[in-house]
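First comes the structure, then the notes that go with it.
One protein chain omitted, others in place.
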Amino acid sequence: MPPQIIIGIMGPGNQVPNSELQLAHKLGKAIAQQGWVLLTGGRPAGIMEAASAGAASVGGIVLGILPDEQGNQVASGVTLPIVTGMGSARNTINILSSHGIIACGLGLGTVSEISLALKAQKSVVLMPNNPLAKDFFNALAPGQFHMTNDVNSCIEHLKSGLSQKFSTPT
Amino acid sequence: MPPQIIIGIMGPGNQVPNSELQLAHKLGKAIAQQGWVLLTGGRPAGIMEAASAGAASVGGIVLGILPDEQGNQVASGVTLPIVTGMGSARNTINILSSHGIIACGLGLGTVSEISLALKAQKSVVLMPNNPLAKDFFNALAPGQFHMTNDVNSCIEHLKSGLSQKFSTPT
Amino acid sequence: MPPQIIIGIMGPGNQVPNSELQLAHKLGKAIAQQGWVLLTGGRPAGIMEAASAGAASVGGIVLGILPDEQGNQVASGVTLPIVTGMGSARNTINILSSHGIIACGLGLGTVSEISLALKAQKSVVLMPNNPLAKDFFNALAPGQFHMTNDVNSCIEHLKSGLSQKFSTPT
Partner (left out) sequence: MPPQIIIGIMGPGNQVPNSELQLAHKLGKAIAQQGWVLLTGGRPAGIMEAASAGAASVGGIVLGILPDEQGNQVASGVTLPIVTGMGSARNTINILSSHGIIACGLGLGTVSEISLALKAQKSVVLMPNNPLAKDFFNALAPGQFHMTNDVNSCIEHLKSGLSQKFSTPT
């Protein structure tokens, strides 16, 4: 199997509205349909569970970067659990390992991941629209992210970031 | 030496306005004058350097939690460099090891640390006043932090958090 | 894709005799032929490179758990680079994420991984035969590992460990 493109979906584990769970499922599915590998925080909860299930529904490969050291609490669609035993420090691995990152919903852990992703100058999409988050991150990293409600717009933005990164000289 | 109270000052390494460097120096000094140990990210830059120098100016103990693995790039006031070799993953250690946390200024790394601190339900002070940051974090963690321009107000807020944490039954 | 079995091959990056490079290549190939996913430390050197190339030669999936934070120094057969930015601390992830572990050759990093694997009570195979290492680890973890020169014997030992772990009640 050749080297794969890895797209991370970050989002809260708790208190996630149904609309965002459905969005995460669609995003996971869309990523797998592109032939990309999905990466999540791997826990069987919230956005991690929904996105993994979406990718699994079409046979995708799903990396789950787990915070605990037992590795027995895993989202149901995960094919490759990576057991870190490092708690929230594994957020850094989520970001560094993803070629592009989607934040779906906004929890405190997600904010830490968005910040690290922007700092590492990754391709970042924030979903769904959130004017306050837009203003806040634009003040810190102007023009460095895309915000949308639309799955297609998200995928197109990631594609254009990947084509810049993986383009070959002619 | 008995167990010490550790207060972390988090803040950007680059492009820090002079007013915030001066604020960080005052905060580091005030922490040491309380008899508290200062913890910073340890690099010889920006808020880390200024806060460490402030604490060192009155003989304080300064923990510097360093991201690289050589450990030879250290803020000048650091007495105890902790060498992690873990890059941004060391931000988690900064937060977990501090009994109270001051964010002085706002960079992307700082935002990741504020988020982790609020998630870990630490006592958090944001300085200086920043209406957009106030609105953003209040939406995620209502009433969980104090924002001020004033060093005394910051120290008093931390004291009250510590007294709740360290109070003994009578 | 259903959850996968992950087998780690640990071994030195430098000063590896040719015989051990050839052994690592055979082991990587045998793991992929079992339908297992190979995990290595991911660097383009020594045992990591040889084992990854072996698995890649028969189309296997290869996880490379990288120590640096750029993620651009990768063994040629790696399909899924996991970028940790955590230096030697990533050795822990190598061990926790593998259902079974083969140490091929013996460097200082490898010894740290063997120790962590025995401590985590993983299924461990040491190759090739090394009487001093056998005595040393037997004193610390008697009967907890298998030592052999033979690829088939190694695979059979791992299989029996996996069948204990993944067996289902009837």
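Annotations for the structure displayed:
For clarity, chains are labelled A, B and C in written order, and residue numbers in each chain start from 1.
Simple rule for what comes next: contacts are C-beta pairs under 8 Å (C-beta built on N, C-alpha and C of every residue); 3 or more make two chains touch, one makes a residue touch a chain.
Keep in mind that this is a model prediction, so the values were computed, not measured.
Looking at A:24, A:47, A:62 or A:86, the residue that reaches the missing chain in the full complex is A:86.
The missing chain, though absent from the display, is touched by one residue of B:10, B:61, B:140 or B:155; that residue is B:61. Checked against the hidden chain, the listed residues B:4, B:22 or B:129 yield one contact partner: B:4.
Of the residues in chain B, those that touch the hidden partner chain are 1-4, 6, 37, 56, 59-63, 65, 69, 71, 74, 78-86, 92-93, 96-97.
Interface residues of chain A facing the missing partner chain: 69, 84-89.
Where chain C meets the missing chain, the touching residues are 86-89, 91-93, 106-109, 111-113, 115-116, 118-119, 132-133, 135-136, 139-141.
Please note the rule applied: only the chains that are shown with their structure count from here on.
Of all residue numbers seen at the chain B-chain C contact, over half occur in both copies; the interface is built from largely matching residues.
Averaging C-alpha coordinates per chain places the centre of chain A 29 Å away from that of chain B.
As a whole-number value, the distance joining the C-alpha centres of chain B and chain C reads 40 Å.
Of all residues in chain C, those that touch two or more other chains are 69, 84-86.
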